[in-house]
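Please read the structure below before turning to the comments.
The complex is shown incomplete by one protein chain, all other protein chains being positioned as in the whole.
The chains carry the letters A, B and C, assigned in the order they are written, with residues numbered from 1 in each.
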Amino acid sequence: MAGNTFGSHLQLTTFGASHGAALGGILDGFPAGISIDTAAVQRAVDRRRPGQSKITTQRKEGDQVQILSGIFEGKTLGTPIAFQIGNTDAKSKDYDHLRGVYRPSHADRTYQLKYGHRDHRGGGRASARETVCRVVAGALAAQLMPFLEVNAYVSAVGEAEIPPDAALNLASREDNPVRCPHAATAQRFEELIRAARKEGDTLGGIVSCQVTGLQAGWGEPVFAKLDAELARAMLSINATKGFELGSGFAASRMRGSQHNDGIRPGQKNATNHAGGIEGGITNGEDLFFRVAFKPVATLLRDQQSVNQADEPVTVKGKGRHDPCVVPRAVPIVEAMTYLTLADHFLRSHTDRIAQINRSQNSTP
Amino acid sequence: MAGNTFGSHLQLTTFGASHGAALGGILDGFPAGISIDTAAVQRAVDRRRPGQSKITTQRKEGDQVQILSGIFEGKTLGTPIAFQIGNTDAKSKDYDHLRGVYRPSHADRTYQLKYGHRDHRGGGRASARETVCRVVAGALAAQLMPFLEVNAYVSAVGEAEIPPDAALNLASREDNPVRCPHAATAQRFEELIRAARKEGDTLGGIVSCQVTGLQAGWGEPVFAKLDAELARAMLSINATKGFELGSGFAASRMRGSQHNDGIRPGQKNATNHAGGIEGGITNGEDLFFRVAFKPVATLLRDQQSVNQADEPVTVKGKGRHDPCVVPRAVPIVEAMTYLTLADHFLRSHTDRIAQINRSQNSTP
Amino acid sequence: MAGNTFGSHLQLTTFGASHGAALGGILDGFPAGISIDTAAVQRAVDRRRPGQSKITTQRKEGDQVQILSGIFEGKTLGTPIAFQIGNTDAKSKDYDHLRGVYRPSHADRTYQLKYGHRDHRGGGRASARETVCRVVAGALAAQLMPFLEVNAYVSAVGEAEIPPDAALNLASREDNPVRCPHAATAQRFEELIRAARKEGDTLGGIVSCQVTGLQAGWGEPVFAKLDAELARAMLSINATKGFELGSGFAASRMRGSQHNDGIRPGQKNATNHAGGIEGGITNGEDLFFRVAFKPVATLLRDQQSVNQADEPVTVKGKGRHDPCVVPRAVPIVEAMTYLTLADHFLRSHTDRIAQINRSQNSTP
Partner (left out) sequence: MAGNTFGSHLQLTTFGASHGAALGGILDGFPAGISIDTAAVQRAVDRRRPGQSKITTQRKEGDQVQILSGIFEGKTLGTPIAFQIGNTDAKSKDYDHLRGVYRPSHADRTYQLKYGHRDHRGGGRASARETVCRVVAGALAAQLMPFLEVNAYVSAVGEAEIPPDAALNLASREDNPVRCPHAATAQRFEELIRAARKEGDTLGGIVSCQVTGLQAGWGEPVFAKLDAELARAMLSINATKGFELGSGFAASRMRGSQHNDGIRPGQKNATNHAGGIEGGITNGEDLFFRVAFKPVATLLRDQQSVNQADEPVTVKGKGRHDPCVVPRAVPIVEAMTYLTLADHFLRSHTDRIAQINRSQNSTP
């Protein structure tokens, strides 16, 4: 399978690059008869849009989503849903000095080594601009599962993080530009980002994600365990360096007697170190995972590198860039979560065939 | 796609459970004409085998690998390679008391909720015994890429870890039962594991993995980035809770000016925070990643749980179990790494079509 | 995807060759909780078995099916079902004279050209013996859909065919060794096959197939139309040269006014030129298609060919071969039909999500 398709039963295939006519995608396998709120799709895209606040890139893309097929009279047809977003504010000239140059910690060099021919403008296909398509598709997938709620938020920026025992009102994350559901920490994050930008530097951070309303039984052992699929989904997002579910890396430092989630009558676990998945299958508890993002690679500073002729060059970011990617990564993490879950929602429908069969068998 | 197949171009499909006649798999897409050293395959399996030291489970499985097809006169045929490993020391009676009972932090309950019918003996398909098939296939995949070396090792057990600046001789990891390439730390790990076992308790840990000899250009943007594929591979292993590449979660606390890997002439990076992958594609540097394992869920202690009728029960492990899974996880991590890399080695062969075409075109 | 896997939601992966330890397969994606009649599986295999009558090959294979996993206490677990059939009567010496020789109209040469290394014994993986695995899997798939009936039969052998207006009792096809449901024609077929064998020659033929009890709505436009999937399934069987659905090639000679199937109230078509599929989707009518088989390529006569060194050689079949393959092809056509239909039965389950969603939504 080629690399630009995600999912097994619900399949998203995307195209497009930072510069060029448009980006877009085809979402195939979406069931028929689902009412689609296209305004909700646009709102999800707006949350990822560049230029939405002073701490993000100043590129001004309208990011108007155009749906080309698959929806008729407000409801899905069961046929492929195609969508498209134009590139309207790409400034290709900002990248003229980068033709033939490799920016450190970008994909310029690996694309050149792999393909032998590349679009140097804005990182081409390797640009995080590609993720706008994921947000569109994720917002469609969300409408397939109205019974669940996915809430991602920024839990760390650089060395700062939400205090471990802070009470969080996840909905409040939209009240500040860093998308942190803890007001005091949000302010600290914002200060750190402003300070880094002033120095022409950038920061990493962590996006946490919680899913409520999940049904038990999603996930396909042994290779398509739901946690494995989520890990793949998250590591496919630009700039991610790590994924952990539930107790995550901290689990490695624990004992079984601390870590095990006792099961209580009513089938509710006493704790949720598992993070909602056991044996690769949802157990009905909330899903909880964290994704690590590295600091943005484009610095407004001089850096040493080489060009395609392997000669030393000094590279300095021009363009318009985010000093810290995590606030805009929140809707992307949510989108990939929705896509992964919707795929497994559909996959899980064969689990009840035995019952269906019995009823079909009895009614000739 | 069903859940028991791994890979796109090199596909492993596995079957089997902890108890039952046998486990095995089919490895399809393996190129023809490759000489296979079947003794090397058996050696890889022996490294994962239960009962190999005093700190692992005392289940005694010979784990003799039988190859049934795909190899003729010592070389691969290009047809599917099927293999099988018998279950010879399964003691199903040890599990009679668990019929209808859910062990905490195992997959008993999720399998029941998903499938409505399950094999309660030894965890059935959810048992880590399933991974023996991955080790067989990984050892075959390794022989497809003799130019690279995959070395996983135990870097942390519980609270203890290899000191950050320790000089490591990775080959030496096989000199001790915990597979740690740092002698003093290895001894500490072993003591911790013995102590936990004595208390009927268990420990988590971390497996680190380094790959040398990699070519640049492997990985398929945007959804099949090599790091995404490795994350999926690792999270598909039993008891894993996290994955990080290169700088990993630590990257979230760094600034771009610290984190960026400057490129030097000769195209060798000054640092390797990337962990060998940029934009989802190998850059020719060493690959480096870490995998977190939770403590083993089976305790030789009383735990509170419920049965299928949702009544409270007390569960206590009988059977034979590992007090800490990471020493035996090392060959499994290596196997999944080999399988992931071999898949992308084959996928990368289309990258040079343009050149091939030109030469074919000129010779009619 | 590698070439030895069939299906999307229900996936069969097979292995094994004419000679060698065993053949077998893994059937993944089979829903849990289905009661399996293993004797019925063995009966299906027995219908394909060599040596079952005087007009088939005299190779004597017991073809005992061994199921290794996926079924527990008589019911499927939802985990992969692995099975195996031993090669017990392979006479490899019969093929010593064929090492390095290409038999005309066999796959010897193409396997050599593709793979550079091949198993010359009995055609290796290219042998029709491979289809025994399909019959096992097909017989399992049949048990997933007890509401439908697949009946294939021999409708032509060489120049002879069932008269167009003959009344057929499909069950009666098992009363004669050629599996023709028209007694007089069956006798004629048998005579033709005996005569061809006496001359060391072989015959082609046609297998027709009818499916009753189908639900409307199976098939996935536009590339996985059910007829496209059936065509692929049938052309993947050894020695097939053509496939036609419903009116088939005859449709090309008809006018729309003759060919169109008028729709009557009660939604029953007046005619069934469509053969049960419209727009790639079942319409609830019977499925009807025909598959053309070429004459068996192994002749007990001298034929001109070349060896791997491109030198002229004379080839003469030794071994034990069928003079006409269609009687034994009947259960294979049925098996591939069951597998194709079961795959689409499972795929069709997502079509009703909208309704399911509505009910889930209303019950919090």
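Some observations on this one:
FYI, a residue touches a chain if its C-beta (ideal position, glycine included) is under 8 Å from a C-beta of that chain, and two chains touch if they have at least 3 such contacts.
All of these numbers come straight from a predicted model, not from anything done at the bench.
In the complete assembly, the contact with the undisplayed chain comes from A:17, out of A:17, A:44 or A:148. The residue from B:79, B:185, B:260 or B:337 that touches the chain not shown here is B:79. Contacts to the hidden chain, counted on chain A, fall at residues 1-5, 8-11, 13-17, 20-26, 28-29, 32-33, 66, 68-70, 72-73, 75-82, 84, 114-119, 124-125. Interface residues of chain B with the unshown chain, by the touch rule above, are 1, 9, 29, 31-34, 78-79, 144-147, 221, 346, 349-357, 360-361, 364. On the side of chain C, touch with the chain left out of the figure occurs at residues 1-6, 8, 14, 102, 104-107, 109-111, 113-116, 125-126, 130, 156, 158-159, 196, 201-206, 216-225, 227-236, 240-249, 251-267, 270, 273-275, 277-284, 292-299, 301, 303-306, 310-312, 348, 351, 354.
Keep in mind that, in the parts below, only the chains that are shown with their structure count from here on.
If you average the CA atoms of chain A and of chain B, the two centres end up 26 Å from each other. Remark: chain B and chain C have CA centroids separated by 38 Å (rounded to whole angstrom). For chain B, the set of residues touching two or more other chains reads 1-5, 8, 14, 114-116, 125.
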